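Sharing a structure below in structure tokens format, with a few things to ask.
Shown here: the complex without one of its protein chains, the others still in place.
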Amino acid sequence: QPSIALISRAFKHQLIIPEFQEFTDHIEDIYWKCKDNTNGTVASYIPQLKRMSPNYWGVSICTCDGQRYSIGDTAIPFTIQSCSKPLTYGLALDLLGDKVVHKFVGQEPSGRNFNELILDYNKKPHNPMINAGAILICALLKTTVAPEMTLAEKFDFTMNYFERLAGREDIGFNNAVFLSEREAADRNYALGFYMREHKCFPDNSNFKECMDFYFQCCSLESNCDLVSVIGATLANGGICPLTEEKVLKPESVRDVLSLMHSCGMYDYSGQFAFKVGLPAKSGVSGCLLVVIPNVMGICLWSPPLDHLGNSCRGVQFCEELVSRFNFHRFDNLKHASNKSDP
Amino acid sequence: QPSIALISRAFKHQLIIPEFQEFTDHIEDIYWKCKDNTNGTVASYIPQLKRMSPNYWGVSICTCDGQRYSIGDTAIPFTIQSCSKPLTYGLALDLLGDKVVHKFVGQEPSGRNFNELILDYNKKPHNPMINAGAILICALLKTTVAPEMTLAEKFDFTMNYFERLAGREDIGFNNAVFLSEREAADRNYALGFYMREHKCFPDNSNFKECMDFYFQCCSLESNCDLVSVIGATLANGGICPLTEEKVLKPESVRDVLSLMHSCGMYDYSGQFAFKVGLPAKSGVSGCLLVVIPNVMGICLWSPPLDHLGNSCRGVQFCEELVSRFNFHRFDNLKHASNKSDP
Amino acid sequence: QPSIALISRAFKHQLIIPEFQEFTDHIEDIYWKCKDNTNGTVASYIPQLKRMSPNYWGVSICTCDGQRYSIGDTAIPFTIQSCSKPLTYGLALDLLGDKVVHKFVGQEPSGRNFNELILDYNKKPHNPMINAGAILICALLKTTVAPEMTLAEKFDFTMNYFERLAGREDIGFNNAVFLSEREAADRNYALGFYMREHKCFPDNSNFKECMDFYFQCCSLESNCDLVSVIGATLANGGICPLTEEKVLKPESVRDVLSLMHSCGMYDYSGQFAFKVGLPAKSGVSGCLLVVIPNVMGICLWSPPLDHLGNSCRGVQFCEELVSRFNFHRFDNLKHASNKSDP
Partner (left out) sequence: QPSIALISRAFKHQLIIPEFQEFTDHIEDIYWKCKDNTNGTVASYIPQLKRMSPNYWGVSICTCDGQRYSIGDTAIPFTIQSCSKPLTYGLALDLLGDKVVHKFVGQEPSGRNFNELILDYNKKPHNPMINAGAILICALLKTTVAPEMTLAEKFDFTMNYFERLAGREDIGFNNAVFLSEREAADRNYALGFYMREHKCFPDNSNFKECMDFYFQCCSLESNCDLVSVIGATLANGGICPLTEEKVLKPESVRDVLSLMHSCGMYDYSGQFAFKVGLPAKSGVSGCLLVVIPNVMGICLWSPPLDHLGNSCRGVQFCEELVSRFNFHRFDNLKHASNKSDP
């Protein structure tokens, strides 16, 4: 059911990817190439993740004008895990403004292999893409935004926002993952208590509820197809290309993309920014949300992870993609020697 | 003397900044606003820098199709200092390829306030924008590229490359600054010896000559007007918009811009990438080279520096600029609420 | 009620401090000198500590042959806090042997100002004198020693050991302090969870009970007079000079004294070892347990703390003491120019 706007643009030959079929032939080609990659191991710290087949591999694309393409296991649900971090960060920016948000959390990479337990020199977590920062973002959403809401109400409110990002499709919740995550969360509790000691939390925070809210956001469940729409909403300045709803302000999206670019791929972030040059966020379930600003959102999903925690097939896909197309942030639009402009 | 290509594009109304006059009115407005900023102190570790008037303030612009604009002290010569780092890095990439270059130097920010003396986990300097990395880049240019050249020949060769970046205009050399830098360089010698201990240098390097070559590159002398052309060459994928000469390969330029984006502003790099979102490199003489990819190069020059070593007026200018125009790397091109697309 | 052994040695003129009266005249003199020191502030993170008068100041001495001297507020109860750390460490050594104990905790200072949250390079806490290490020692006592005991039984067992160290006098327990400590313990919970994440705890540990046991050991209550007897037991190779009971093996005591020497005074440990040269352990209640091996135990107590957490009057007392007597570990016994051998 393509939107009227899409049909109209198609008639006027104004689509962002004019030769979409030709482009998706490339995508399919890369898909099969990466399928052969059997590196990496599935996360095993909780049984629900451990059970995932290492063979799952899906790629979904949604352009800023709503053209879509999917191949592979794109309808199988997975928990979005750390891919929720840029989204809760965006919501906090939209509701509280960047001044308030960045009183509590920094805006910079933390340096490779730098122990994430340590706060930055202002006694704040380095950025909202790492666990410490994302916990504080959840605390802000829980405590500072509409503090009168119960945890249940705040969860509904947030899930509704995720659904609007995804074109008003249903987002699920995996309660077994939530319970397991909460159980296995020594590192996150250590971070939480350490930040509480350093007075990082907003006033009146309920520590236990904030932690629970964080684990709940990580346990939201979706699939490749829908997450690519979320990516397209970010690529499109906060307006969902399917519903044309303005979900986020453009300046919130700008900040989200900036930090996905510099901090979204764990300790591989610096390398990824250099080699691939696209804003992205990976999660422990094997999902990888990639944004090509003004062009498209991509979701890649495959459970086997490399030693830094990123999906092996997902990273390979990104590297292939920018070697064929001028999508690297700093590719020159006119003079990139041997790359296509799709 | 505008080029024929420029005239031709102007006739066809295809200029990158169609309303150039209106745009430069904004630039002039920001120029005067920043002029009032009297923060910062002039670098004083060598007498030649210390003597510079804190009142100097110049802004020059050169677009990818060669439109130019200058205001203030744009013809007064200054040494380019650390602004040479992205340029020598680009030359090394072009001549040796990224595989060889990045065997010797990393590609990532080092983390804020991280002591620059320490090498990264592969025992390499973190990136070519910090002193340690730039020293190694100079060692590669001296030792691995055409090793039969004498130091004098290699210096001529490199100066010639800088001149081609600047549209074949003359680049000078300030010998007094070179001698003073070499004298005052405790930190750089410490870095050099530390790296030599860890076998960071290419084989057959002559340590003293490599250090001298590095100090010479920092002592190249130019002015705002010319440096903006260098910026335009980078913005234009390595082809100088004035001479249409292909000085650098597009893929070399992509890597240069990536690292200027993440590492070009000393310990302010992370903040700058977040707030301004443009590749830039600052130097201790107060110069600031800014690149808006596919659009223009900008040189800002004013000697007073903030405590992190960046030109106070230069940084303010950049922040004003992106608040008016959608130049931030992650501004949405269609939906940036209250910004103009010039 | 002096022991027969003491009387007998006194008759034979074999006392460790033959001119005890003359010696205690010096002690009294130093006592009054330090009384004037009004530096420091009383710990305030829990109300029970905050309420303590900053004027309290007591000094008690007990020699290895049982001669005793007290001046000032030496009968007022205080919680021993971190002074429990060397004692639980000694108990663990005695019951489990150093091989088992040091599988779980290191033996070295952590480096000045080094963030205590970080484990050492073997993923163990640096030593048993810092919180992380002491928590593990408590986990060993709770989990590995007689695991069939309930928490209540284990607490009784441990309190009994403290009483034997103190010459079979009653040791108290301050339940209000325990409850407050447990409430205010963000840092300790952060440490605990961080160590649990890194599998630092012995198998089958009950995390909550181990933490509670640690807080209980810190909340044991005693006074200056009794703690000096504990010090004398350590000075005497583990045999209480009052009861002649062998409470600890000499090799356990050796290890306890070694680590008190290098790590007992928080971030001042290195300076203290250099200037004073005596094994000591300070606690946040203002107590300071000092051991002069083969000679005497000293307890100093005064609540105002310096910025590193050590009792101001306590540290001053130690410095005065070693400037008059050849008690510094590395004072030469024959040739220390202007010091007395008491």
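By letter and in written order, the chains are A, B and C; residue numbering begins at 1 in each of them.
The rule we apply is simple: a contact is a pair of C-beta atoms (placed from the backbone, for glycine too) under 8 Å apart; a residue touches a chain by one contact, two chains touch by 3 or more.
As the structure is a computational prediction, the values presented were derived from the model and not from experiment.
Among the displayed chains, contact with the absent chain in the complete complex occurs for B, C.
Among C:Asp120, C:Glu181 or C:Glu320, only C:Asp120 touches the chain left out of the display. Checked against the full complex, the one of C:Pro109, C:Gly231 or C:Gly264 touching the unshown chain is C:Pro109.
The chain not shown here is touched by just one of C:Met195, C:Cys218, C:Ala232 or C:Ala273, and that residue is C:Ala273.
Seen across the whole complex, the unshown chain contacts subunit B at 115, 117-118, 186-187, 189-194, 196-197.
Considering the complete assembly, subunit C touches the hidden chain via residues 106-114, 120-121, 236-239, 249-251, 253-255, 257-259, 261-262, 270-271, 273-275, 277, 279, 293-294, 328-337.
Operating definition for what follows: only the chains that are shown with their structure count from here on.
Common neighbours of subunit A and subunit B under the contact rule above are absent.
Comparing the contact residues of subunit A and subunit C by number shows a mostly shared set, over half of all numbers used being common to the two copies.
Taking each chain's centre as the average of its CA atoms, subunit A and subunit B sit 33 Å apart. Once the centre of each chain is set as its mean CA position, subunit B and subunit C turn out to be 59 Å apart.
Averaged C-alpha coordinates put the centre of subunit A at 51 Å from the centre of subunit C.
Contacts with at least two other chains are made by no residue of subunit B.
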